[in-house]
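Have a look at the structure that comes next, please.
Only one protein chain is missing from this complex, and each of the others stays in its spot.
Labels run A and B following the written order; every chain starts at residue 1.
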Amino acid sequence: MKLTTALMGAAAALALAPAAFAERGSDGELKIIYWQAPSIMNPYLSGGTKDIEAAALVIEPLARYDAAGNLTPWLVEDIPTVENGGVSEDLTSITWKLKDGIKWSDGTPFTSADVRFTWEYCTAEGGGCAQTEKYKDVVDVETPDELTAIVKFSTPKPFPYRPFVGGEAPVIQKAQFQDCMGPKAPECTEANFNPVGTGPFVVTDFRPNDVISLKANDNYRDPAKPAFATVTFKGGGDAMAAARSVLETGEFDYAWNPQLAPDVIAEMEAAGKGQVVAAFGTLVERIMVNLTDPNPELGEERATAKHPHPFLTDKAVRQALSMAIDRPLLVEIGYGKAGTTTCNVLPAPEVYASSANDSCLVQDIEGANKLLDEAGWVDSDGDGIRDKDGVQLSLLFQTSTNAVRQDFQALIKEWWKMIGVETELRNIDASVFFGGDPGSPDTYQKLFADVEMYANNFDGTDPEAYMANWACDEAPRPETQWQGNNMPRFCSEEYDAMVAEMAKTGDINKRAELAKKMNDMLMQEYVIIPLVYRGRVSAHSNTLGGVNMHPWDSETYNAADWYRIK
Amino acid sequence: MLTFTIRRLILAIPTLLFISLVIFALLEFAPGDPMAQVPLTVPPEVKQAMREALGLGQPWPIRFVKWMYQFFIVEPMYWIDGILGTTWAEGQQRVISWQTRGPVMDLVAQRMPQTLWVVGMSYVIGVLIALPIGIISAYRQYSWFDQIGTFVSMVGFSVPTFFTGVLLIVIFSVNLGWFPSIYDTTHVVNDWDSFLFQVRQMIMPVSVLALYNAAQISRFMRASMLDNLNQDYVRTARAKGLSERAVVLVHVVRNSMIPVVTVIALGVPQVFGGAIITEQVFKVNGLGQLLITAIHANDLPMVQTLTFIFAVLIVLFNLVADVLYGLLDPRIRYD
Partner (left out) sequence: MTRPAAHGSDPVNPSSHDPIETVADTIGEAYSRSQWWDVWRQFRHHTGAMLGLTFLLFITAAVLFGPIFWDIDPTKLDIRAKDIRPIYTAIWDSGAKVSWGHPFGTDNLGRDTMAKLMAGGRVSLAVGWTAMFLALILGTLIGVAAGYFKKLDGILMRMTDLFLALPLLPLLLVMMLLFRDPLRKAFGPEMGIFILIVVVIGVTSWMPTARIVRGDVLALKEREFVLAARSIGTSSTMMITRHLLPNVLSPIMVSATLGLANAIITESALSFLGLGFPSDFPTWGKLLFDSVDRMTQFPERVVWPGICISFTVLSVNYIGDGLRDALDPRIRGR
């Protein structure tokens, strides 16, 4: 009886609601698949992309980025700036005006106390919050009234939009989390799995690393949204299976990151059930050149600045390695429309993108050979490998295990062979490679190899922290437990000076100029060899409308606007 | 036999403690970092603070003792609380997973249904078809039945499940559209239609796994039967006029069961260990997927707990096999 009533109701809703005017919950079930299954709904305790994206359906930040990388107000009236008085003249405080009438999914009002609490929660001692960087230098969050939150910084912030902005730093409910501060954070399983949020959906059943069931939030601020009544957020499997379930069988509506070779994607898209979309952020697949000697015989001092690399310290060799690479072909083989060529480690946003290095776009084997000849690297013993003073141009090339990366390794090995450089390939399981275990010899930080390949990007649109990665003291070494982001162990006083200058510069044009200069320096020294400018990809069904993926925020940021195309 | 069983059960306690220590030390020593899946954009000092919040700052012997306390004292107390409504475990820290910050045992309980439905069922089916196939293949050695059985089981064993699974999906989900390619773990069976759906979503993973299991067990059954079919006692039994059925099914099968019992007993703990590849191919998300994601995420409490449960089952079922040897062949004496 109940079922028929429900069906009748649904049928009536379908008949009554024209496509233009949707009603909350009128579009049935939305099925999303993430091949990496979310383990927790609290992004402050995880930091993993999968968890942040799942949580974005439920909890929201004060402001988000739009497709162009600009800020848009989300839970606030407008974006505070110096011009509208929201940001103080001395750049040490920012005042957020919350929208009136926003409610948590349990019906209680959303207030500035929750905003303040979120900061307290993440910065509490012993909590292991993954987003403390977002709240760096915040000394206080004042709440003069229920709808005003003033964030105070200890130093002037030319870019004050890090706390409470973007999918990584959403606001959580004080009432729910107030007993979960610091070391008690992991004990609040119920809150971590079923957070109360302001977003379009509410968790009804959370099965870690498996599936999340959600339903529309009755207290969502827009009465017509979300269009979907329920969401099934499935995890597990692999990229291939996820893509197949959307593009070929049509069982799911949306698949996260179907990172597959372009010919495989094209074949699946031919089934006509869905499409793959890409959006470009700042992700660059690159080769890091080790300027220090990774020889195991050096023991503790292996791969440290004490022992320069026997041949990669020669700029001609590094340049030849870069010149031998056919970047358009790499894009065609590995990424298709999910990638494009680049000659920069800082490819975006547009103001920061340099065009000084574009000669790398064309492969130049002949030029590379000539360069090596001139630098004195010749094949003196006739084994096909160039050498000089008894040093052979023989490399160990490591990366993480991933079908596209192994294809890239094979191609690059072949091209380097053409310029008389011998390459041994090694691939390491991603959980070891990207893990920071100082006891493991195979981490990307230790770089106990001559060159390594991986992709990296930066949060948001501001490259200051990213460009500071290649300062001298960022080099991983035993004293830092092998932490740090300067994998090539590049060290230049001039570069360090630019890093320091950027931290003090507020003017956007000057910052852009500095960032470009730093990028050009890294590129022209060939310590980082950029390969492919990669986009973020997702697959969605042709019947799913409203998807507007962009690289600056969670993919699910606008799930409230998604609807079924009838 | 009873004293033997009791003695072995008592002996199992130090064995298991030792095994848990070895597993812990192994996990500790293995390279890997629970922060490996955190994006590269999170700075190293933040990752360090997160590690310390997980308790990684403490030396490993302390963490081992803590785990033992949580697993052997708090978890059983919590369990008793759940049954009797007492509050012994109030305020005590249970074994908490690093990935999900939820109690490990809750997750294990959550994964049980699909593991038993899919992996358990496929094992039972595998055994049930392997035994007759093995027996008939041996009895009619080199008949057509035997040749086909040999061929199918060898192909079934040597073609890995990552291939057969995907092949079935391409045929039956993509081209024919008969079965779902993604297993719905939230599905509840409460009427005939939902039961049919459950059957449809189980059919592919179960057949892939059952083929694999049956291939292995039927080979052992066949080989062991062949050894016994030519023994003197078989001739005696025939000579004294037993029916062929009785000779084969009572005498020969019983004497051939020892290696088969060993293989079956070795396989049962593996049911609970899950079928990692098949679970991944069909998105079943059972215990196997739980273990493999925990290993990839370096979620040590989870891996430790799962492998320990696995170890308990191994010790237990090897004991069961030993007891069964004695029942199958009373000449075997352990005392």
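Keep this in mind: a residue touches a chain if its C-beta (ideal position, glycine included) is under 8 Å from a C-beta of that chain, and two chains touch if they have at least 3 such contacts.
Keep in mind that what you see is a predicted model, and the values were worked out from it rather than measured.
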item: Given B:M77, B:V124, B:V170 or B:I203, the one touching the chain that is not displayed; value: B:V170
item: Contact set of subunit A toward the excluded chain (per top definition); value: 240, 260-261, 263-264, 267, 296, 329, 333, 401, 403, 406-407, 409-411, 413-414, 424-429, 432-433, 439-442
item: Absent-chain interface as seen on subunit B, which is shown; value: 11, 15, 18-19, 22-23, 26-27, 29-32, 142, 147, 150-151, 154-155, 157-160, 162-163, 166-167, 170, 216, 219-220, 223-224, 226-227, 230-233, 235-244, 246, 250-251, 254-255, 258-259, 261-263, 266, 269, 291-292, 295, 303, 307, 310-311, 314-315, 318, 321, 325, 329-333
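FYI, only the chains that are shown with their structure count from here on.
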item: Of subunit B, residues touching subunit A in the complex; value: 29, 31-54, 93, 96-97, 99-103, 106-107, 110-111, 166, 169, 173-174, 177, 180-182, 184-186, 279-281, 283-285, 289-290, 293, 295-298
item: Footprint of subunit B on subunit A - complex, ascending; value: 33, 36-37, 39-40, 42, 45-49, 126-133, 183, 185-187, 189, 192-193, 205, 207-211, 213, 232, 234-238, 240-241, 244-245, 248-249, 251-252, 271, 429-437, 439-443, 456-459, 465, 480, 483-485
